[in-house]
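In this view, the complex is presented without one of its protein chains, the others remaining in place.
Let's turn to subunit A:
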Amino acid sequence: MSKDHHAPGLLDPAILLPAARDAFAKLDPRQLVRNPVIFVTEAVAAVVTVLFLRDLVTGSAQAGFSGQIAAWLWFTVLFATFAEAVAEGRGRAQADSLKRTKSELVARRRTASGTVETVPATSLAIGDIVLVAAGELIPGDGEVIEGVASVNESAITGESAPVIRESGGDRSAVTGGTQVLSDEITVKITVAPGSSFVDRMIALIEGAQRQKTPNEIALSILLSGLTLIFLFVCVAIWGLAGYSGTVLTVTVLAALLVTLIPTTIGGLLSAIGIAGMDRLVRFNVIATSGRAVEAAGDVDTLLLDKTGTITFGNRMASDFLPAPGVSPSDLAEAALLASLSDETPEGRSIVALATGEFSVAMPRVRFDAVIEFTAETRLSGIDLGGRRLRKGAVDAVLRFAGLQEDDAPAEFRRAVETIARSGGTPLAVADGSRLLGVIHLKDIVKPGIKERFAALRAMGIRTVMVTGDNPVTAAAIASEAGVDDFLAQATPEDKLAYIRREQQGGRLIAMCGDGTNDAPALAQADVGVAMQTGTQAAREAANMVDLDSSPTKLIEIVEIGKQLLMTRGSLTTFSIANDVAKYFAIIPALFVATYPALDALNIMHLASPQSAILSAVIFNALIIVALIPLALRGVAYRPAGAAALLRRNLLVYGLGGLVLPFAGIKAIDLAVSALNLV
């Protein structure tokens, strides 16, 4: 699997230069009004600019100061728009390459009369039938109705190994822009041009379709409320100052307002959202909306298919249990010989176990006869120099050996029973009439999956295994894999009912699936992830598509969702905590002339009132730039309980946000006074 996980470097000039240009374009107030905090900042910057021009015209001594404040207020706005532009720029490169493949598409459409005409792909309609031969690009999303072909989907998935697409079944969906490598298929177009998968992908990556997610809206309300409060505060200060005999200029009040309103999180909010989607894309997952990504962070229950997700797809030999009087190595050797010509995964796993754990040398022998497995005999094996080695279903092998079930040794029967009860499959091995023992075939749980479930549990997420196995087998695998619950002998209806039941209790459910019969459950789930290899119906029903078709991807998706919220929350806390230091910089600066005693509040010992105010404004602007990498990368996430996460983030971003600006403003003040800026 090729994973394009490495993001472009944070300082990639190919992204930064266009972003700097876009940052200016985004100053348009009609666009900025979507972001109230930054919009207020821009309005204030405009007012101070006018005042600066007035100072300049009147030749006021204040011009130098108000000019610098105005400049830094504009920088504050620009840094915010720049952050958004950078976040968008990182997705754009990928979108551009997708667009290129799309624009060149042509289709060979079958007309009503049965002839074939060549038309541009953009003129295709739903229901059109197109032919695609080897070497051609599939012109639109659709379903294979005739033929089978290998298709290169690397344009979408980044995965270079071709996949098989065939009519009927769960592998019938094809995506526009992918290339047929062999054979010819007939495709029925199921999606109108402009809303195809690639189009959706482009729109999402570019952020054009970006709407505020519910959580983002709630946070925006909090930030707008705080902005309003600080607006009151600043207006009131003007009145209170008047009483105290201090005349405050609009410039210093503007500076105070902008430093107090949450510009840090306000400026980075949309960049965080875009970067979250972008991170998902880099994990080769396409989400249809930001809402789905956010919901992923909230998921309470994960529904995972057993096969391929929790266990390897096939049963494998895990042990040899010899009958009385047979040595383990004899049994292993017999099992090995009986399986040498068995090319099924089970057979190969028996060979691997015998030569591996049981150290049987690979024999170089010539068989007299190979007995293939059939549904009637239910056993297979070889004849070799008078030895008639067989392995297979226990009753079939017993019959082959000429034994009644009661004739088998008690130890053998016990072994068979134990294996069956543990959810495994017993395979008996016999040499002629001599019963040698049992092979334990079982579902092998993927290594490391138990730890992942433990991590999910620490995050408060229950995992539920869905399987068609009987309850006994399911329970055994469930306990081995460490899932919290399982759904045995599950039909698609069972899945749907289970999801509904959980949702009734207020839980959010995520699941992944690929078959058409998964579609209702995918649509019902709060987060439904369809495999790229899955059917069109599944892909339509889901709100995310995993291009790698890896069922464990759900776990990463949940983490990305959580990281997105955490980044917002942490930067909000940081932004608010910053205000304390700004008060200690600006309030004494404003009033020390009237009340010299207030210099006691100047605990940073800033050089002069003007340098204090300017330093606070500069810090406020620069902190946005400094935090762009964090906003794009997301705050560090480790699976842990909520209390542990909160404690850590409060310490880093709450306490850090309280302390850092004291040091930062002091440092800037030293620089400002060293350079004689005011």
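By our rule, contacts are C-beta pairs under 8 Å (C-beta built on N, C-alpha and C of every residue); 3 or more make two chains touch, one makes a residue touch a chain; residues count from 1.
Heads up, the rule we're going with is that contacts and distances are computed from a predicted model.
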| item | value |
| --- | --- |
| Choices "NADH-quinone oxidoreductase subunit K", "Phosphonate C-P lyase system protein PhnK", "Potassium-transporting ATPase potassium-binding subunit" or "Probable septum site-determining protein MinC" - which one is the UniProt name of the chain not shown | "Potassium-transporting ATPase potassium-binding subunit" |
| Residue, one of A:S611, A:N649 or A:S673, that touches the chain absent here | A:N649 |
| Contact residue for the chain not shown (choose from A:S196, A:N215, A:T467 or A:S550) | A:N215 |
| Of A:E294, A:D443, A:E480 or A:D669, the one touching the omitted chain in the full complex | A:E294 |
| Absent-chain interface as seen on subunit A, which is shown | 214-215, 217-219, 221-222, 224-225, 228-230, 232-233, 235-244, 260, 294, 297-298, 300, 457-462, 505-507, 561-566, 568-570, 572-573, 576-577, 579-580, 583, 587, 591, 595, 597-598, 600-601, 637, 641-643, 645-647, 649-650, 653-654 |
